[in-house]
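The other protein chains are all here in position, but one chain of the complex has been omitted.
For chain A:
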Amino acid sequence: MGSARAPRSSLLILFLCFSLIISSLAFESDELLVDNEEFVGLEGVRSADPVVHTPTPTRSSRKRSSDQDSDSKVQFTLEHAFGDSDFSPAGTFTARLKTSHHGGQTLTKLRFSRNSFTEAEKEKFKELLKADDFYRIRVPSNVLSPPGKEYIISSVKARCLPRDALDEHFVIHMESVNILAVNYGSPGACSYPRQLKLPAKWSFNSHTVLKNSEVAPRAPLFTEDVLGGESLEGEGVQPPERSFWAKYWMYLIPLGLIVMNAITQAMNMPEEQVGGQPGSQTQQPAAIPRGASTTVRRR
């Protein structure tokens, strides 16, 4: 089990890294659709045609048949603001709306087309960079009937965005057709003493991720006998599989000491027997000193 853990955790890390790239959810519930997240990395496309202000959900085949999943296209705008300025359109999200047979609606295949900055916007952005101020974005909270309840706002310090180009990263948290939150920021680190750095290219590198809720792991169900037997008493009492040592160490240690003592004595005895004379002369060595001392005294 211990050996199995290490590969598993490394696999998990690997899988997470993988999820950052292709961003597929690790713990997928079978209740959700398989491809509910889609990743699109688009270079900022300068769209020639005017931006669609109000999303127009064009449902092609809504009432086709009730038991089949139906698809339709949906669009919603991204708006941005520089510091305290008003919001103005900045890009368009396009996605497919899947209506499953039990009524749930989910967005898939999200694509994003970002408008590049105009000259005026570039100036405004430069000001933001100088002042270390916030670049703010917003999206509607309901993609079918914008703006829904309210706009979802997110913001980032402008200095976090510029690398070579302007790198941005969206994580859009969805609940059917509602947007809960947008996590907006740079795809990498943005460490605290933020340096003033102008982008080399005034184009956007956008990464978008759609996220739906994970389903919590179920509490493991155990059969009743296991529950009754172990969880109520087993936890408080010592674990049953204590080794022989753990149970009887207090008896074994003194026993060991006695044995060791006996062994050393036994070791000593043969030595003495080797050193001295065999048989009845074992008492002699003890008698010798006294005898010797008396002899010395007598001298």
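The rule is simple: contacts are C-beta pairs under 8 Å (C-beta built on N, C-alpha and C of every residue); 3 or more make two chains touch, one makes a residue touch a chain; residues count from 1.
Methods note: contacts and distances are computed from a predicted model.
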item: Protein name, per the UniProt record, of whichever chain is missing from view ("Eukaryotic translation initiation factor 3 subunit G", "Glycerol-3-phosphate acyltransferase 9-like", "ER membrane protein complex subunit 1" or "Aminomethyltransferase"); value: "ER membrane protein complex subunit 1"
item: Selected residue (touches chain absent from view) among A:122, A:157 or A:201; value: A:157
item: Hidden partner chain, touching residue among A:73, A:96, A:126 or A:173; value: A:173
item: Absent-chain interface as seen on chain A, which is shown; value: 1-2, 4-6, 9, 12-13, 16, 20, 84, 132, 134, 136, 141-142, 148-157, 160, 169, 171, 173, 175-176, 178-181, 183, 185-193, 211, 213-222, 226-227, 230-232, 235-236, 238-239, 245-246, 249, 253, 256, 290, 293, 297
